[in-house]
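Note sheet for the following structure.
Missing here is one protein chain; the remaining ones are kept as they sit in the complex.
Up next, chain A:
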Amino acid sequence: MREGLVVCDADDVVRHVSPVAERLLPEVTAGQPLAVAAVPGLLSGDFTHHGRRLRSRRVALSSGRSCWYVEDVTETASRADALLAERARSAFLAVVGEKLGNPLHPDRAASAVVRLAVPTLGEVAVLVLAPRAGRARWWRASLADDETPVVDNGVVSVADLPPAVVHGLDGAEPHAVDWLVEQAVEAGWLPGLTSADACARVVPLPGRDVPAGVLLVARRAARWYEDADVDLVRAFAARAGAALTTALLYRDQAEVADTLQASLLPVEPAEATGVQWGTAYRPARGGLRIGGDFYGSHRLTDGGSLFFLGDVSGKGVEAAVFTGQLRQCLHALHRVETNPGRLLKLLNDALLETTQVYDRGRFATMVVGVVRPCRDGGVTLTLAGGGHLPPLVLRNSGEVEQVPLRGMLVGVVPDPRVGEQTVHLDAGETCLLYSDGVTEARGGRRGHEQFGTDRLVTAVTGCQRMPAPALAERIEQVTCDWLADGDHDDIAVLALRATGPAGRTPRHLHAVPDRATTDEEREAPA
C-alpha cells in the first residue's frame, strides 16, 4: 500500500499510524495530538517533507474522528516535471528550427543563433565562427536589464582565441572543468559575470567537414548545466550549425554567381578619339541583371574603334552566356580582321560551328561598325549588318535618318549576305544602335501596341544636340514609359556622337558632364 493512514479521535489526538505513514511522517506518534508533530504543509494537501513530495487529504469518520491519507508522489511529480521540461525543450528547438530554417546571410544567421540561445541556454551566448585567414568573427547575445538580449559582434585573431574555443573548433567538446568560465571572462565575453559566480559550456557547431563554429553559453552558477541542459545545448548547436553551413554555402554560391554575372554584363565602350559614347541596358529579367542584348567596343591600332550592338535568340542566363561567347569571339577576331563586313562573316562561321553542336537554333542579330575620326572633326562609320534593326542617324539639321543597312542573321547559314554602309557624321551628329526591346515594347493606350520605329524616330527628333549618354537614357526612358505592365524584352542602346575637333562635345543644357567635355562651350558647326 502506497498511502499512509493516520487516524485521529474527536480531540485530534493520533490513535493509529500505519507503517507507511510512520515512514513518511516520522514525527507523528500515536497517543499525542497531531498538532504536536507539527508537520508543515500537511493541511495544504501538497507539500515537501524530508525531501519527498507528499500529497495529503483528510476524510471525516463517524463520532468526530478523522483519517489522514498521505501519499508519496515524488516520482510521479518528477516525471511530470521532466515531461514539462522536455516539452519546453522541444518547443524551444522547434522555434529555433523555424527561425533558422531559411537560408540567411551568414552574418544574420550568426546573429540569430546567439539571440535565440538567450535566455533559454544561458544569460550570455557567444558564437565564434570558424576562422578565415587567421581571424575569427564572433557574435554575442547577453541579457540586458529589461530581459531582451543585446547582440554585438567583433573579430579576434586566432592567436587570441581561448584554448577551449580552439579545441571546440577542432571538433572536440571541452569539458566543464577546463576553466571555461575563466577563459571566457578573460576573453571579455561575459559582461557582469565573474568566474566565481558563473558556469559555462562550449559545444562545436557541426559543419560540412570541420565545425562551422563554436558556441559558448554561460549563466550564473545558481543553475548548473545538467545533462539534460547540455543535451539541449548540443541539439541547438546541431541546428545552428546546419543553418550556418547552409548560409555559408549559399554565400559562396552567390559569390560565384555574382562573379559569373559580372563577366556577362556589357562592358562600357572604351574611350575613343573624337567619339562620345552613350549606353543604356535594361535586361528583361531585372533580377538577373543580365540578358540577351549586348554591346561593346574595342580600340583599333590605327586610331579607330570597333563597336557593336546585338541581340541573341533566347532569354535569361542561357542568352547571357551566349552573348559572353560572342563578345569573346569579337574580342579575339578584331585583332585579325577590322573590316566590319568580313568580321561579321568570320563571326558567323565561328557561331555556326557551335550552333550546330548545340542544336538549339541559336543565332544573333547585330550591327558591327568601325569609327574613324576625320580631319573635319567628324567621323566616318563603316557599318555591317547582321540581320539587326538598322541604326538611326541624328543630323545637325534635325533630320533623323534610318541607315539602309541590310544583312542576315549571324550563325544561321554558311556564307551569309552581309549588308555594308558607310556613314559620315559631322561634329555633333549621332548614330544610334538599339535592340528590338525598344521597338517591340508593348504598351500605349491599349496596352498591347508596339512602340515601333516611327515612335522611336519621333522620340529622338529634336534631340540632335543632346549628349550621347543623355540620348541613350532618354530612349530607355520613353521605352519604359510606353510599357504597359513593366514586362519587357531586353533593352539595349548604344549612341555614338562625333565630338568635333579637339575632342570637345557641343554641350547641351541637360548635358551630363563627362571626361570628354571641358568648361569651354563650343557650338557645333551648323
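Just so it is clear, contacts are C-beta pairs under 8 Å (C-beta built on N, C-alpha and C of every residue); 3 or more make two chains touch, one makes a residue touch a chain; residues count from 1.
Quick note on the criterion: contacts and distances are computed from a predicted model.
For the omitted chain of this complex, the UniProt record lists the protein as "Anti-sigma factor antagonist", which is one of "Anti-sigma factor antagonist", "Phosphate transport system permease protein PstA", "Carbohydrate ABC transporter substrate-binding protein" or "Predicted secreted hydrolase". From the options A:238, A:409, A:457 or A:480, the residue with contact to the chain not on display is A:409.
Of the listed positions A:201, A:239, A:282 or A:362, the one in contact with the omitted chain in the full complex is A:362.
Contact with the chain not shown here comes from a single listed residue; of A:387, A:428, A:443 or A:500, that residue is A:387. The chain not shown here is touched by just one of A:314, A:340 or A:428, and that residue is A:314.
Mapped onto chain A, the interface with the missing chain covers residues 292, 311-315, 355-356, 359-363, 365, 386-390, 406-409, 412-413, 416-417, 436, 440, 450, 489.
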